[in-house]
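Can you keep this structure in mind? I'll have questions shortly.
Missing here: one protein chain of the complex. Every other protein chain is in place.
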Amino acid sequence: MNVIVDLCVVPLGVGVSLSPYIAACEKVLTEAGLKVALHAYGTNIEGEWDAVFAAIKRCHEVVHEMGAPRISTTVKLGTRTDRAQSMEDKVKSVQAKM
Amino acid sequence: MNVIVDLCVVPLGVGVSLSPYIAACEKVLTEAGLKVALHAYGTNIEGEWDAVFAAIKRCHEVVHEMGAPRISTTVKLGTRTDRAQSMEDKVKSVQAKM
Amino acid sequence: MNVIVDLCVVPLGVGVSLSPYIAACEKVLTEAGLKVALHAYGTNIEGEWDAVFAAIKRCHEVVHEMGAPRISTTVKLGTRTDRAQSMEDKVKSVQAKM
Partner (left out) sequence: MNVIVDLCVVPLGVGVSLSPYIAACEKVLTEAGLKVALHAYGTNIEGEWDAVFAAIKRCHEVVHEMGAPRISTTVKLGTRTDRAQSMEDKVKSVQAKM
């Protein structure tokens, strides 16, 4: 099952500068071979369900190992059985109607 | 790694009445032996990471099998390494300060 | 326009104990006369759109005044024009199918 995800990892107890933790997550996701696109409030990810969620789990492990005692993450995830759709398809589909 | 999750599964392409799909997800989660608490905009879940995410995957499979061609789900998930905390602890901790 | 909201306010830069901030938000919401129900990963709110979002803005102001330099909040919000539906209706509707 293919899934398109929007991931936003928020480490707590490490002050207000979160970018080193987000950068570490980006590394985890790309090293997992997933298609990723960083935006201003999260990261779009596309891939097989199990690979995507294994990588998200690894993000939590890595961010804890970096010293964050607590993490609150928000994930949006979309699956569809009617047709294949990539992250680019989704953006183009909206832009075509604008 | 223990995780507390807030899960909100939104089936698309099946009209506006979503409760049969949500009820099916509740069944999946409880049959997986997870601790769950339904609220007005989602379901709190507590359990081991792998068990929780296997159940969430199963929810998507079941909702697709019920006829939903598309699903958009929102998940919040919290982990912490500083101390154990249950769903009840979280609520009590806030209520104690009110 | 009536709205049912799930609100999760996450103050950053204040350590890992967030309950005093969440309790302050509960106070803001109830003093605004909104119907609220706290759960383990947020708060359900029901009310008129403008009243609900004025209260959410007030939550951010209050949490900043309490000393949090940064806040990352997640909100789910549902509106419908086909029929009236309360928070209790939503829960009962699912439970009736379980």
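First chain written, first letter: the chains are A, B and C, and each begins at residue 1.
We take it that contacts are C-beta pairs under 8 Å (C-beta built on N, C-alpha and C of every residue); 3 or more make two chains touch, one makes a residue touch a chain.
Predicted model only: the values in this text are computed from it and were never measured.
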Checklist outcome for this item: Omitted chain touches shown chains A, B, C
Checklist entry - So that we can see where the missing chain sits, which residues of chain B does it touch? => result 8, 10, 12-13, 15-16, 18, 69-70, 72, 74
Next on the checklist: If the hidden chain were put back, which residues of chain C would touch it?
Outcome noted: 1, 13, 49-50, 53, 57, 60-61, 64, 69-82
Item to check | Contacts of chain A with the absent chain, listed as residue ranges | outcome: 4-6, 8, 16, 19-20, 22-23, 26-27, 37-42, 44, 46, 74, 76, 78, 80, 82, 87-88, 90-91, 93-98
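As a working rule, only the chains that are shown with their structure count from here on.
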Checklist entry - Using the average of all C-alpha atoms in each chain as its centre, how far is it in Å between chain A and chain C? => result 25
Checklist entry - Just curious, how far off is chain B from chain A if you go by their C-alpha centres, in Å? => result 19
Checklist entry - Can you list the chain A residues in contact with two or more other chains? => result 13, 69-70, 72, 74
